[in-house]
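Only a single protein chain was left out; the remaining protein chains are all shown in position.
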Amino acid sequence: MLFEYVLRLGDSPLVLAQQLGGLIAQAPTMEEDVALANVSLDLLGQARALLSFAGELEGRGRDENDLAYFRESHAFHNLLLVEQPNGDFAQTQLRQFLYDAFAIELWTQLQRSSDATLAAVAGKAVKETAYHVRRSADWVIRLGDGTEESARRLHAALANLWMFTGELFLTDAVDDAMAEQGVAPLASRLEPAWRTRVESVFTDARLDVPETAWPQRGGKLGRHTEHLGHLLAEMQVLPRTHPGARW
Amino acid sequence: MPDAYRKTLVRQISQHAHSEIIGMQPEGNWITRAPSLERKAILIAKVQDEAGHGLYLYSAAETLGTSREELVEQLLTNKAKYSTIFNYPTLTWADVGAIGWLVDSAAIMNQIPLARCSYGPYARAMTRICKEESFHMRQGFDIMLTLSRGTPEQKAMAQDALDRWWWPSLMMFGPPDTESVHSADSMRWKIKRFSNDELRQRFVDQTVPQADVLGLRMPDPDLHWNAGRGHYDFGQIDWDEFYRVVRGDGPCNHQRIQHRIAAHEDGAWVREAATAYARKHAAEAIAAA
Partner (left out) sequence: MNGSPLWEVFVRSRNGLAHSHVGSLHAPDATMALHNARDVYTRRGEGTSIWVVRSSDIHASNPDEKDALFEPALDKAFRQATYFELPDEVKNL
């Protein structure tokens, strides 16, 4: 179960890092290219630490690359939120903010994990995420309270993404077991803090928190949206084309 | 500061800045397909460095009175040049290795003398850039080494990349000394310290032994060691191809600029929003201070 949980933990930053990696060299300013690359690198680092750990836990000799490049969609456990397309800059930053606001609560609590490796990963990730969430919140606010066009785009992004936020706080048997063992906080417990932060930023961004729609779900169990397949096809192509090769 | 000197400096600095920014594209092209997570991380860091280098250089050029806006406009309207090497496509993962190995080491060779150049902000930017680029060159060579020691397909991939990137790398040092328009002035003002041909020869001498380590064959039948000169002799560069690419008819010239134009135009609403927000809240910031 720990293996399953750690994989879930690592897959979201992996997918998000991949998404951001594709945006470098087309950001609105060069300064933003540098910023996006920074977030992508941090997330990739978190994913690598977690996937390596998962591979060790599994004990079948799979390393971070085996796990990243040779699993199919149904074996990925990332949140549906992070596989939604980059869209425009408003969607990229809103997706980032909604995820960062969750991740900061998660990593903060995980620092107290009964598992030493997770606690260590969390110790590093919490600092990175503290910076990411400030950055993404700043952008959501500026786009929401900027021009009519930026506000319009932000509203459109919110309509696309909100339905995927419910999944952040859904729990199942794996989560229950982890909470019982003191390994991880129950995700549902993170919701109030997340909401407080989201509401505060949305106020400054002149965004209304939408009515809670039916939360789309399934990512943790490998039931994904159509987007993940394309993302993985691009990410995995080289090792799959050259079986047995080392890079 | 004499006007002609200032103009030359701005031209040289901005050309370098544009090269860094455009250079992000051929390598950025492989970030999403990097074949291992470590290679992906390294490549993202490299491309990020390039954006940073562009920024250091634009900021040095701005100290000379030319705004970032003007410089960007010159690039997007084809009034400014950037290194011709980035007008070639990256067709395989090995190309990423070849660029790091060949293009970055050629660039470093061009750049190290500039770190001691006469203009302070430029020299300072260059010192920072050279420090950061030494990692770029090594990561490229490391990719080529791994490929050349890998499967037959990987080795063929590496050889193919070398075949396509070698001659364009030699062209990076510019036209032969006899034909270089700006060199004389730049050298007089100590902005440029060595001639094109001198640097090109140095590059060949340094790189051929590295190719030997890789077990790859240089795509030049006329390349051989000349004991008398103490240097490698090498074949004739196709200067027609060079001038064609400089003129804008290379494989990727149009695409590279269109990509920048799209990023710039698509990003306009974002920049406007940030400015609008700053204006709206400037009054508060002053009141709070």
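Labels A and B are assigned to the chains in the order they are written; within every chain, residues are numbered from 1.
Here, a contact is a pair of C-beta atoms (placed from the backbone, for glycine too) under 8 Å apart; a residue touches a chain by one contact, two chains touch by 3 or more.
This structure is a prediction, so every number in the text was calculated from the model and none was measured.
Novice: Which one, B:K81, B:H259 or B:H281, makes contact with the chain that was left out?
Specialist: B:H281
Novice: Of the listed residues B:R6, B:R244 or B:R271, which contacts the missing chain in the full complex?
Specialist: With B:R6, B:R244 or B:R271 as choices, the missing chain is touched by B:R271.
Novice: For the chain left off this view, which of A:E4, A:E56 or A:D138 is in contact with it?
Specialist: Only one of A:E4, A:E56 or A:D138 touches the chain omitted from view, namely A:D138.
Novice: For the chain left off this view, which of B:A60, B:A161 or B:V245 is in contact with it?
Specialist: That would be B:A60, which touches the missing chain.
Novice: Identify the residues of chain B touching the omitted chain, counting contacts across the whole complex.
Specialist: 48-49, 52, 55-56, 59-60, 62-63, 67-69, 72, 121, 124-125, 128, 132, 271-272, 274-275, 277-279, 281-282, 285
Novice: Which positions on chain A touch the chain that was left off?
Specialist: Listed in rising order, the touching residues are 29, 31, 34-35, 38, 131, 134-135, 138, 142.
The rule is short, and it goes like this: only the chains that are shown with their structure count from here on.
Novice: Starting from the mean Cα coordinates of chain A and chain B, work out the distance between those two points in Å.
Specialist: Each chain's C-alpha centroid was found; their separation is 33 Å.
Novice: For chain B, which residues are in contact with chain A within the complex?
Specialist: Result: residues 21, 24-25, 28, 31-41, 44-45, 47-48, 51-52, 54-55, 58, 93, 146, 150-151, 153-154, 259, 262-263, 266-274, 276-277, 280 of chain B touch chain A.
Novice: So in the complex, which bits of chain A are touching chain B?
Specialist: Touch residues, chain A against chain B: 18, 21-22, 24-34, 37-38, 40-41, 44-45, 47-48, 51, 64-65, 68-69, 88-89, 141-143, 145-147, 149-150, 153, 234-235, 237-239, 242, 244-247.
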